[in-house]
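Data block below; observations after.
The complex is shown incomplete by one protein chain, all other protein chains being positioned as in the whole.
Per-chain residue numbering starts at 1, and chain names A and B are given in the order in which the chains are listed.
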Amino acid sequence: MSGLDQIFVWIGHRAAGWFPASVQPLVSAVLAIAGVMAVFGTCFALTTLAERKVLGRMQNRFGPNRVGPYGLLQPLADAVKMLTKEDIVPFSADKTLHFLAPLVLTVPVWLAFAVLPFGRNMSAINLDAGILFFFAVGSASELAVFMAGWSSQNKYSLVGAMRAIAQMISYEVPLVLSVVPVLMLAGSLELNDIVAAQGTYTFGGLARWNVFTPWGLAGLILFLIAATAESNRSPFDLPEGESEIIAGFLTEYSGFKYALFFLGEYLGLFAVTGLAVTLFLGGWHAPFQWLEWVPSWFWFAAKFGALIFLFIWVRATLPRLRLDQLLNFSWRFLVPLSLINLLVAAAWYWTGAWKFPVVAPIRWLLCAALIALPYHWLGRALRGAMPPPRKYIYAE
Amino acid sequence: MNGFGIIKGMIETARNFVGSYHDAQRLTTVQYPEQKLPPVENARTIPFLVFDGDDAMAGLRCTACVICEKECPPQCIYIVKDQVKKPDYVGKMQMQPKVFDIDISVCMSCGICVEVCPFDAIKMDQVFELSTGDRFGKLLLDKHQLAKPNDYFVKIHKTEASEIDVRREEDKRKAEAAAAAKAAAPKSPATPGAAK
Partner (left out) sequence: MLNEIAFLLCAALTLAGAVAAMMLRNLVHCALCAAGAFAGLAAIYLQLDAEFVGFAQLLIYVGAIAILIVFTVLLTRGAEIQPGAASSASSWWKGVPVGALVLACLIWSIMASPSLVRLPSPNVHAPVKQIGEQLMNQFVMPLETIGLLLTAALLGAVVIGLREPRTSEPNS
């Protein structure tokens, strides 16, 4: 492969080569950690800016453009502001838990990046049960949110924490279930194997990404919806809905701890986005065979950026859900649909053995119908399950 | 079909996003320190003192009648009368303020002082960039800071100022005519009100 493709791997090897052989594994591990932290730390800073700029443009505003050219230094100003603010701990707060909560949220999230393949030969560790590892380290975030909300001794915090837990429990299920078809078809829990399974090309040089199959498309959409909810983003930002409960579980946090929560939430978003790229969008593979010469990490970054943009786009478009709508949507729509998606994946696997002319479009349409019809019916049932519009006797 | 509403909404936001880059009509935000909207004639912020002529203190219309001080609801005006009198625009001797302070941190911009002033001496200004680093010293404006020429008043409140100017011209003309009439008839006994 081209040198540019492997440049980061090569730099890592060269840097580790300067040290004695006994500490080389340690050094390369530290280098990998430093690389991931530097890249995604910068990514965090840039995303906070990009989010505000894009949201502004979508609402016909400019967005931040005061600090530096085009507002590019805004993250720096935000950082200075956040870090120099007074760190207030409420008098009646549970001091230990109040202190621990941002750490419990932020530290495990970094671990999730360890298994993501960012490019060819560019994953920090190859775990046999990589997906399981990813979800296991992510599971601490719910506890952290609860700790933050409960220890603040503030009713808004507690309401926010309760909402967060209800939401996270509900959406963890479709999140994991939408991943399962990928694992079924790839036959592995290791992320590198899953990427490799999407690495071949079909007719016309088009890549065989999971998203080009009916179950993959449905899975990606389900995964993205659940990921939006898991990372507390609009339209599922009930736990910190500022127009309802001040800032939810963040109400009593300020300064550095607040910044840590922000960091943790954005990193969680990055991690699930990276996972979505890996599972459904072919990881670091090029979309067409004739684009193979572009470095693999570029493809990962491009897909990653596109998905982040999608998240911002959705945030700019949709209003916040009510809590009953949120839970109904998960349990009555997403969970059944992701279970049906398992069957669709099985059907896809089974029809893979079919041999007759023009099999590909027929197979595709058949499987698409298998998921589209339940989608339609479940959607109608969900609409029927919703309580009728509320009548405001005094407001009319 | 379910879900199309979301897609429609997303197309709308995407149109905004793209449109805001090439369609200046969409971006209605005024980039404030560099760009400013033209001031609206009816805008009113804090009071100022109008003077005629070039010398601010000599041309001050205020006669230290303290009506505004008494009427001011938050009592942000503080006036001390001067012992020395000065002639006003019709040549009549009038009192003048020695001290005229307005605490603009207290002023609530109600404009009552303007309405009660019989001499058109206090009017509402349009300045709005009033922030300072010293809230005790710099927000207490004295008469030198408050005094602004009539030209400025004409500039900011054109309709109102020109009406007043016409009226004052009329008064002035009448006063001059009266003085001329008085000068033309010196034989008549001196009227008591004319002296001093």
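By definition in this document, contacts are C-beta pairs under 8 Å (C-beta built on N, C-alpha and C of every residue); 3 or more make two chains touch, one makes a residue touch a chain.
Here the structure is a predicted model, which is why all the values come from computation and not from measurement.
Enquirer: Need the list of shown chains touched by the one chain that isn't shown.
Expert: Hidden chain, whole complex, touched shown chains: A.
Enquirer: So which of A:A45, A:I165 or A:A197 would be touching the chain we can't see?
Expert: Hidden-chain contact among the options goes to A:I165.
Enquirer: For the chain left out of this view, which of A:I11, A:A129, A:L291 or A:A306 touches it?
Expert: Answer from the full complex: A:A129 touches the omitted chain.
Enquirer: Give the residue, chosen from A:F40, A:W150 or A:Y253, that touches the chain omitted from the document.
Expert: Counting the whole complex, the residue in contact with the absent chain is A:W150.
Enquirer: Under the stated touch rule, tell me which residues of chain A contact the chain that is not displayed.
Expert: On the chain A side, contact with the omitted chain comes from 97, 127-129, 132-133, 135-140, 142-143, 146-147, 150, 158, 162, 165, 168-169, 172, 187-189.
Just so we're on the same page, only the chains that are shown with their structure count from here on.
Enquirer: Report, in whole Å, the distance between the mean C-alpha point of chain A and the mean C-alpha point of chain B.
Expert: 58
Enquirer: Would you tell me which residues of chain A are touching chain B in their complex?
Expert: 54, 57-62, 65, 313-314, 316-318, 375-376, 379-380, 382-383
Enquirer: Under the stated contact criterion, what part of chain B meets chain A in this complex?
Expert: Residue positions touching the partner: 1-3, 6, 9-10, 12-14, 16-17, 19-21, 26-29, 31.
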